[in-house]
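Let's look at subunit A:
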Amino acid sequence: MIYSYYPGCTLKNKAQELDRCARLSAQALGITLEELPEWQCCGGAYSMATDEIASKLACVRALKDARTRGHDLVTLCSACHNVIKQTNHAMAEDADFALRANNYMAPEAEYHGETKVIHYLEMLRDTVGFDKLAQKVTHPLTGKRIAAYYGCLLLRPGKVMQMDDPENPRILEDFIRALGASPVLYPYRNECCGGYATLEDKALAQKKSDTVMTSAREAEADCIITACPLCQYNLMKNTPEAGRLPVIYFTELLAQALGVDEEAKRA
Partner candidate 1 sequence: MQNEMTTFKPKIVAFCCNWCSYAGADLAGTNRLTYPADVKIIRVPCSCRVNPMFILRAFQRGADGVIICGCHPGDCHYTTGNYYARRRMTLLFSMLDFLGIEKERTRVEWVSAAEGAKFAATMNDFVATVTKLGENKRLEDLRCKK
Partner candidate 2 sequence: MQRIGVFVCWCGSNIAATVDVAAVSDTLKNEPGVVFSTNYQYMCSESGQNILKDAIRDYQLTGVVICSCSPRMHEATFRKAAAAAGLNPYMVEIANIREQCSWIHKDKAAGTEKAIILGRAAIAKVHLNAPLTAGESPVTKRALVIGGGIAGIQTALDIAEAGFEVDIVEKQPTIGGKMTQLDKTFPTLDCAACILTPKMVDCAQNENISIYAYSEVEEVKGFVGNFHVKIRKKARYVDTTKCTGCGLCTEKCPVKKVSNEFNLGLDNRRAVYIPFAQAVPKVATIDADHCNMLKSGKCGLCAKVCTAGAIDYKQKDEIIDREYGAIVVATGYQPIALDKYDEFAYSQSKDVVTSLEFERLTNAAGPTGGTLLRPSDGTHPHTLVFVQCVGSRCEDDGRGKSYCSKICCMYTAKHAMLVREKYPDTEVYVFYIDVRTPGKNFDEFYRRAVEEYGVHYIKGMVGKVAPRADGKLMVQACDLLANEQLHIEADMVILAAAIEPDPSARHLATMLTASMDTNDFFTEAHPKLRPVESPTAGIFLSGVCQGPKDIPETVSQASAAAAKAIGLLAKNKLTCNPCVAHSDEWMCNGCSACEKVCPYGAITYMDKEFRMPDRTTAIRRVASVNPAVCQGCGACTVACPSGAMDLDGFSNSQIMAEVDAICKMK
């Protein structure tokens, strides 16, 4: 199975582990991720304004490129996934927006949301299958209590993202089960970590991240997994050190369970 792959800027820099483990695991699962050759930064946030066109063109180009290549587009970072998926939805559903965006692009090939955008997790669930994934696990994480942290961008707006029930998701929990570990349910797994507010309002980000961290700790989790570099940062940097659980990317956990992470083994 071949997918086009959009890593995003953070995965090339501060979140290289998220990317590296994802590629290693995909390989082990027989999936080819072909990185789009000329992707540009998604912008980090999807502008909700109806008159913001130019800032969404980078996504449209990536989507169009994926269409040309003929494969579904896999994303990994929650923010990139959110922005690209929402842009794709707007191109398909909002004729006015699509018209204006297409006016910026090569006129001979209009784009109307034909590319299917899926998150790496959806690929694991729907293409690989969690039951098949479980069979490929060589180093099961038996006994580990893991808290899945969805944050906001992976699930919302539910009508557009359509990954899972936005209020009571299970995709990460099923993923954890497939790796042999026990998922820990806690109520703040789909509430915001504070996001980009960390830049100018540390106190706000600390408050929000602490709520999530405390909630996961009270549910007696050993660690937290996430798909978002900014969530990972906030939970690690903006929570008090005492009682802080380790926060890792879900792909790190995956690579570990599949036994493909050579670097980790050496370490």
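Behind the choice of candidates: all candidates are chains of the complex that A comes from, given by their letters.
In this text, contacts are C-beta pairs under 8 Å (C-beta built on N, C-alpha and C of every residue); 3 or more make two chains touch, one makes a residue touch a chain; residues count from 1.
Model, not experiment: these values are computed from the prediction.
All of these sit in the same complex as subunit A, but only one touches it there. Which of 1 or 2 is it?
The touching one is 2.
Taking the touch rule as given, give the residues of subunit A at its contact with candidate 2 in the complex, in rising order.
Those residues of subunit A that touch candidate 2 are 159, 165, 167-168, 185-188, 191, 215, 218-220.
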